[in-house]
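Okay, structure first, notes after.
A single protein chain has been removed from this complex, and every other one stays in its place.
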Amino acid sequence: MRHLLNILDLTTEEINELITTALDIEENPEKYSESCKGKILATLFFEPSTRTRLSFETAMLSLGGSVAGVSSASSSSASKGESVSDTVEVVSGYVNIIAMRHPKEGAPYVAKRHSLVPIVNAGDGGHYHPTQTLADLMTIYKKKGTFENLTIGLCGDLKYGRTVHSLIEAMSRYKGVKFCLISPEELSLPDFVKKEYIKDKGIVYEEVSSLEEAISSLDVLYMTRIQKERFLDEAEYERLKDSYVLNEDKMKSAKSDMIVLHPLPRVNEISVKVDEDDRACYFLQTRCGKLMRMALILKLLKEKNEPERADTRKMFVDPDKICKNPHCIVTSEQEIERSVYKDKNCITHCAYCDSVI
Amino acid sequence: MRHLLNILDLTTEEINELITTALDIEENPEKYSESCKGKILATLFFEPSTRTRLSFETAMLSLGGSVAGVSSASSSSASKGESVSDTVEVVSGYVNIIAMRHPKEGAPYVAKRHSLVPIVNAGDGGHYHPTQTLADLMTIYKKKGTFENLTIGLCGDLKYGRTVHSLIEAMSRYKGVKFCLISPEELSLPDFVKKEYIKDKGIVYEEVSSLEEAISSLDVLYMTRIQKERFLDEAEYERLKDSYVLNEDKMKSAKSDMIVLHPLPRVNEISVKVDEDDRACYFLQTRCGKLMRMALILKLLKEKNEPERADTRKMFVDPDKICKNPHCIVTSEQEIERSVYKDKNCITHCAYCDSVI
Partner (left out) sequence: MRHLLNILDLTTEEINELITTALDIEENPEKYSESCKGKILATLFFEPSTRTRLSFETAMLSLGGSVAGVSSASSSSASKGESVSDTVEVVSGYVNIIAMRHPKEGAPYVAKRHSLVPIVNAGDGGHYHPTQTLADLMTIYKKKGTFENLTIGLCGDLKYGRTVHSLIEAMSRYKGVKFCLISPEELSLPDFVKKEYIKDKGIVYEEVSSLEEAISSLDVLYMTRIQKERFLDEAEYERLKDSYVLNEDKMKSAKSDMIVLHPLPRVNEISVKVDEDDRACYFLQTRCGKLMRMALILKLLKEKNEPERADTRKMFVDPDKICKNPHCIVTSEQEIERSVYKDKNCITHCAYCDSVI
């Protein structure tokens, strides 16, 4: 059985296949309108998210399947203290596939071990959100026709933005890609991402602190939200915030075929006036998200009886290596085996949230 | 593309057609049981409402369609500050029709401008609730066989009752209608409704302050709830409240074919004992509501490619005319164009919530 917890669970060939299927669904929706007849998707959203949940649900409905789910922790037994493993053990006996969002990092790894059906990670805290990356990739492909030789600007909160990390990981596998990291120093890309997915792979990149400096060179501009709360110093926030807002004026300096992406929801980091610009692709991106989720559901249900790809990480339990990330699922799940693994630099990571121990 | 934001968006002919369809659905449900196969309704309820939401959802399901939705703001991205326009822009890319309830007045006007699919207003604060009026009208038609020459009593909170305003607007278009406005002075019908839909049209009406005085002359009695919180003076509330409670005793003075309507939920303004009286039609009214919503969904999906009827109001933006209604959507939606319009008496109104500026 295959699951999708991290975008790197998919090879580049598999991503290409998913895009091919998604494009075919877009062209011929009626061909797929009964593909999942009799199948049920459970959406276990222990944290609210209108868009992502509706995208999954309407994806399944448009395939002729049906949906049951929870839309927040308060309307679920999680409020009675039930563990992720028990919930998944039970729910996976009722349905054919599960899409799960959980506030704790690594929760889908617990789910996977206890599930009778494929698990799709629909966001686990600040950790991963692979179906967002599938949406991003399809949008880039539709507008650019390729993933190679693109200069990708990533703007805003690169430190906490899980969608940024996943997009970098995914794009780092294509030839000729360059990254331009646009953020205040407080919110710059974490070293482990920069090292593993950019430096170690010899990818060209630059780091700048304002959007104006960078915009003219970009093929893709990936915007994210900067939250005031991330700054220690409010004055610093006030001084910087306008540099990371995309408006009509800044768009004038951009290439005529640059595309603007955003994982949404936005607050004010892209002016509403930019929406009318043909280069604004963030609403297209949400529609690609539904199509890619349809393609993914089809793939996972089809490959349900195939063996899971072997985990290349060697897991072990070391009583001296206890994950200290307060957002990790190990802090709340009962009697959990506290597995860890070593990366190629021999640094120990938590097997659930991947944080360094 | 057609939307339904206000009951006056429909002509009387269209209302008649909807009733004809609804009656046919009631007689021959199986004829319609696959009419919406493959179509999806989104129910975006940013404010809870069991009955209205279930009425919409079961309407779509009984047409063979499917449903995805949010049932409260707390389980949606609205809690992350996402705008109505962005939410609708995204969700309308996933579904075929949207029913939306929002606490802010005028929110569906914002939705309409950003939607790829028809929008049905399922209640916007104290502003409009047109599908409730469709339920009211079908119930009157089923029991009376006509909309003409009826004396309609409206009892309770006529000031804040959006369903009362809409019913008056709708009924004011039929010949020989008389209104009897039954309320304490504090909660009497707002002047703009009285002027535009009663006085200016030359409709006969009377205003009384107790139900006993009026009940014997009525063909239709539309009850609403009086909330204690609406009174400045609690003693005044205590003195008055029983005048606006319908009980078995007051029913004795009513005509034998008078019908009692109520938009529900009731608290205690109609005694439970009245439920057994054949003239009590408020539960029938809810069943008419589902049937009319089915007819409406069919109509809007069928007419999706027809042009929207031109808005006869001339919109403009005047920097000196800013809506001050704290319940209006303009107070919370980002970068919104603050349009206004002038009515035939040259008074300026907000184009979203219609309040006088």
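Going by the order they are written in, the chains are A and B; count residues from 1 in each one.
In this text, a contact is a pair of C-beta atoms (placed from the backbone, for glycine too) under 8 Å apart; a residue touches a chain by one contact, two chains touch by 3 or more.
A quick note: this is a predicted structure, and the numbers were derived from the prediction, not measured.
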Option from B:R173, B:K241, B:R287 or B:K342 whose C-beta touches the chain left out: B:R287
Option touching the unshown chain, where A:D9, A:E89 or A:E207 are the choices: A:E89
Interface residues of chain B (partner: the chain not displayed): 30, 33, 45, 48-51, 54-55, 57-58, 61-62, 64, 66-67, 71-72, 74-75, 264-268, 271-273, 283, 286-287, 290
Where the unshown chain meets chain A, residue by residue: 38, 40, 42, 66, 68-71, 74-82, 85-87, 89-91, 93-95, 334-335
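Please note the rule applied: only the chains that are shown with their structure count from here on.
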Separation of chain A from chain B, taking each centre as the mean of its C-alpha atoms, in whole Å: 41
